[in-house]
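Below is one structure; the comments refer to it alone.
One protein chain omitted, others in place.
Showing chain A:
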Amino acid sequence: MADPLGSAGRLPAVFMTPGTSSFTDFLSQSAPHLLPGSAAGLPAPVTEVAHGTTIVAVTFPGGVIMAGDRRATQGHMIAQRDVEKVHHADDYSCVGYAGTAGVGAELIRLFQVELEHYEKIEGATLSLDAKANRLAAMVKGNLPMALQGLAVVPLFAGYDPDTDAGRIFSYDIAAAKSEERAYESIGSGSVFAKGSLKKRFRADHSQDDAVRIAVEALYDAADDDTATGGPDPIRRLYPIVAAVTADGYHRYADDEVEPVVSAIIADRTTSTGG
């Protein structure tokens, strides 16, 4: 079949046929080669590709914070120091990934278009649970690639206007979705990050406190996990921090994250908390 997007003539029938409001479903009919996961059936397990590591999410009354370190590794090497693994999903949700960087970035890009496409066609946004379910379907689509060594798992968080609260959803490679009540972490440093969050989390803490413990959890992860990058004040590379509240999605600027990181480093220097 000729590429329906390359021709300059009449719109092909697939565009004019009424169907679902899902961009992924549409793409599977119009241009399946553009979908992630179509490289399945690789001859041998793939190992030497970049991996992204630790993401944390922390709720607070009225919203949720997601933060991610900046490192991507390839075997024992650092592949990238300034990778961004926490992204805007839509105005009321954000998504991060851990695992194969290329697959994760593509998954997130498709997820962003999926949400926006639905919103434009339907004139309404999906509920937070529906967004989490769409993401589960995409993770499931990646299972053959995951079994070839190109595994990626997302972490999804958003603001739910029905409950006026932040909610977190995590997934495994087979797309088992689970909702986390207070905090969650994924990636190689997640064991250490979760340990840190477990001791520091308070259900009634403020948004600023949630940012502080999220960044500190990444600091703890970087302390013990080689694949997680710590804050890099020399290059001015700090964790990506995003908040989702009733006011929408907010990505913290480096100038906002820097004082948080400086405070953590100062506190760790004077006390033996870490």
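Here are a few things to note about the model shown:
Just so we're on the same page, a contact is a pair of C-beta atoms (placed from the backbone, for glycine too) under 8 Å apart; a residue touches a chain by one contact, two chains touch by 3 or more; residues count from 1.
One rule holds for everything that comes next: contacts and distances are computed from a predicted model.
The chain absent from the displayed complex carries the UniProt protein name "Proteasome subunit alpha", chosen from "Lipoprotein", "Multiple sugar transport system permease protein", "Proteasome subunit alpha" or "DNA 3'-5' helicase".
Considering the whole complex, the residue from A:Val46, A:Ile78 or A:Val113 that touches the absent chain is A:Val113. Contact with the chain that does not appear here is found for just one residue of A:Arg10, A:His76 or A:Arg181, A:Arg10. If you put the hidden chain back, the residue from A:Leu34, A:Ile78 or A:Ala253 that touches it is A:Leu34.
Annotation for chain A: contacts to the undisplayed chain at residues 5, 8-11, 15-16, 18, 23, 26-27, 30-31, 34, 109-110, 113, 116-117, 120-121, 123.
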